[in-house]
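For this depiction, one protein chain was excluded, whereas all remaining protein chains were kept in their positions.
Showing subunit A:
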Amino acid sequence: MYAQMVKSDVPRVKGLDEMGPEERAFQERIDAGQKIEPKEWMPEGYRKTLIRQISQHANSEIVGQLPEGNWITRAPTLERKAILLAKVQDEAGHGLYLYCAAETLGVSRDELYEQLHSGKAKYSSIFNYPTLTWADIGAIGWLVDGAAIMNQVPLQRCSYGPYSRAMIRICKEESFHQRQGYDILMKMVKGTPAQKAMVQDALNRWWWPSLMMFGPSDEASVHSAQSMAWKIKQNSNDELRQKFVDQTVPQAEYLGLTIPDPELKWNENKGGYDFGEPDWNEFFEVIAGNGPCNAERLGARRKAWEDGVWFRDGLTAHAEKVSARSAAAAE
């Protein structure tokens, strides 16, 4: 998922009978499947949780461009370069849809950027891993975008209208991302033994971080329970992780690859795979800023923002001058 461990600021989930009339009416609308729109009354916790989740999601789309952008100039053919460029451009677009959705909740774009650049707002742990070979670009599309889709499809039904609509647009475009990644890998596994080994190496490095994208088990989390009551989260992290594994293992088999998990085994009773536990210490380290590429990613974001100040200011000055001139001409 692109948003991991979003906190909800509530000690526990309230029952309808414990709520005041406004909150109760709000919860009943959500229970009835109605969408909440900007400027309508909402509990402060709902607003804050959504801002956190949507901004984390938007930040992930934006930071997610960096590991892939690294390979635009190194893509093996002109066609692959054009495809990767289009994919990275989509990620920028997805970030923008989501920032706009967050802004309808009363937070400004500059505040959202400031929170990302200062480290106050998070982005997905997955983008703090390096892209060492071309096979990594295939693995990201297949696994990372695959895991993202798993999470984003239910978010299309989110109770907050602008977020739900942004997710519908995003999901329409996301399938291209996963398929282009798998396509890269299908080509490579039919190549030389060295190329095939490169694909296996990419899977070995990306498998566990991809499973961590769903976040730690949240069966007992009050934050998740509240987010589910508000319908800004629909499935538990474990449910989605299980679905992802069940979907991905046959795809790995088709490529002739081995999933790097000795505990992976088909379980006939549950109709799904049993699999090992990701290294959650690693996950918490990466979230805390100590992953392999955290400093590099945030550094690149800050530099792009700071280096662009003169340009943004120049365009603002130009726009002001033009509008002053046309106002003067109208007099």
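The criterion applied here is as follows: a residue touches a chain if its C-beta (ideal position, glycine included) is under 8 Å from a C-beta of that chain, and two chains touch if they have at least 3 such contacts; residues count from 1.
Criterion: contacts and distances are computed from a predicted model.
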| item | value |
| --- | --- |
| Among "ATP synthase epsilon chain", "Ring-1,2-phenylacetyl-CoA epoxidase subunit PaaB", "Integral membrane protein" or "Propanediol dehydratase medium subunit", the UniProt name of the subunit that does not appear here | "Ring-1,2-phenylacetyl-CoA epoxidase subunit PaaB" |
| Contacting the left-out chain in the complete assembly, out of A:69, A:93, A:216 or A:272 | A:93 |
| From A:6, A:84 or A:166, residue that would touch the chain that is not displayed | A:166 |
| Residue, one of A:61, A:103 or A:136, that touches the chain absent here | A:103 |
| In subunit A, positions touching the absent partner | 37, 39-41, 86, 89-90, 93, 96-97, 100, 103, 108-110, 165-166, 169, 173, 309, 312-313, 315-316, 318-319, 322-323 |
